[in-house]
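One protein chain omitted, others in place.
Moving on to subunit A:
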């Protein structure tokens, strides 16, 4: 009996093996069949390993990087950016003019552009999009949905605070937009996917504004989960939540189409899993490479591509803590830090030293701000002046996050350790406190129970208000100071009409900030992308305006 069982088992195993072989043969035949006609043809499917899923396919209701990454393929705005920079450039609008009072913008539109559903792109479509966002009501106004409209236009039609004055279609190809207050950041802000042009037909047909059901349980619209319709080089194909988003080339695209015919964004949350997916050849590339992986990946022949840093990493100092309210203490901490050493030891190659709270490509960057050179002796002297010495050392809490990686802060634990040794070297006693990311942000921004801390920011578009304005525009728990002069300067800057006016205003503001020294700008770390060898060109952009019709593939 045992023997016959064994035989049966063996026969079964053999059958499975043969079956598998046949199936494998079928599969490989299929592959060969596809490629044999034109052996030199490249595989036009581009698979990108995304660290997270899309949160909304309607860019007006999104503000996160993963949603924007997908949006940029499907949608285009009136304004784009100069390739490789954060500076505004024509896109769906071929040109624009600003009125003398700075309030009215006249856009000339590209001709012959259609949305993916065949709807023509024209001045009416532009007004439809602007009016739509300004007329958001109820839940649609919440920051988790229409973050950028609320932030940049400062409100909605029914809140009475919106600086959006209206839109008028002058002709099919000419449209004017009016603001009620000057806003120099308006044109650069239009390059954000949140303000991209969407098909009015599709927006209406699929109830794009019908977000939310109840206030307790906001839900996305049918449009935002399955029918995004723009003018971009790729059109929406499918979204398998938590797994993949698939786009295909839009045949009637008005611009250059490129070699990529299909894009698949595959969600792989874990960093090591993303790296293994690339190594095993199942994805073509991914973003935010862990600094620890850079060397090994490069050695293995993968292509590393750096974005120009459009971010800032800083050490914040909370002046609600009495010791940190003393300017001499803040200066001492600044002199105790060797930024070069920090960068060379724990930040990616190519990272630049920060002298102020914005990178030098942003309007209003000032080459002449006060700097605090690395000088441990000066640090000790300043501490002594403030009343701290060996018998009575300065003791402060150092907050830092754990288990998180941000473009401006790829490895907070290592940055902390490095700074800790530098600060302790001048006799400062630290009380390290680490937290998980969500809790950390709550702690730093929700209350005053913190000392010095690590944080930073990546800019959305080329506007100084997007950097220093968000940090120091108003009193906050993060910094714990009240400096009417700085708050005033930044409020004025935000309401200026042109980039020229902003230039000098923000240069002054930056000088004031660095004189006051609310924190120490440390570095502008380089974010790195990695690709399979077959990706021969990738349009890296400091503001992540990377559209895959410009990707080049070799095999």
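Quick note on the criterion: a contact is a pair of C-beta atoms (placed from the backbone, for glycine too) under 8 Å apart; a residue touches a chain by one contact, two chains touch by 3 or more; residues count from 1.
Everything that follows uses one rule, which is that contacts and distances are computed from a predicted model.
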*Could you check which of "ABC transporter permease", "Heme lyase NrfEFG subunit NrfE", "Putative pyruvate, phosphate dikinase" or "Squalene cyclase" matches the UniProt name for the chain that's left out?*
"ABC transporter permease"
_Can you tell me which of A:229, A:435, A:462 or A:541 touches the chain that was removed from the display?_
A:435
*Contact with the hidden chain (one of A:84, A:118, A:269 or A:432)*: A:269
_Of A:142, A:483 or A:536, the one touching the omitted chain in the full complex_ = A:142
*Which of A:118, A:207 or A:241 sits in contact with the chain that's absent?*
A:241
*Just name the one of A:98, A:225, A:306 or A:341 that touches the chain not displayed here.*
A:225
*Touching the hidden chain in the full complex, which residues of subunit A are there? Just list them.*
1-2, 20, 23-24, 26-27, 30, 45, 47, 52-53, 55-56, 63-64, 139, 142-144, 147, 211, 213, 215-220, 224-225, 240-244, 246, 262, 264, 266-270, 272-273, 276-277, 279-282, 406, 435-442, 445-446, 455, 457, 470, 477
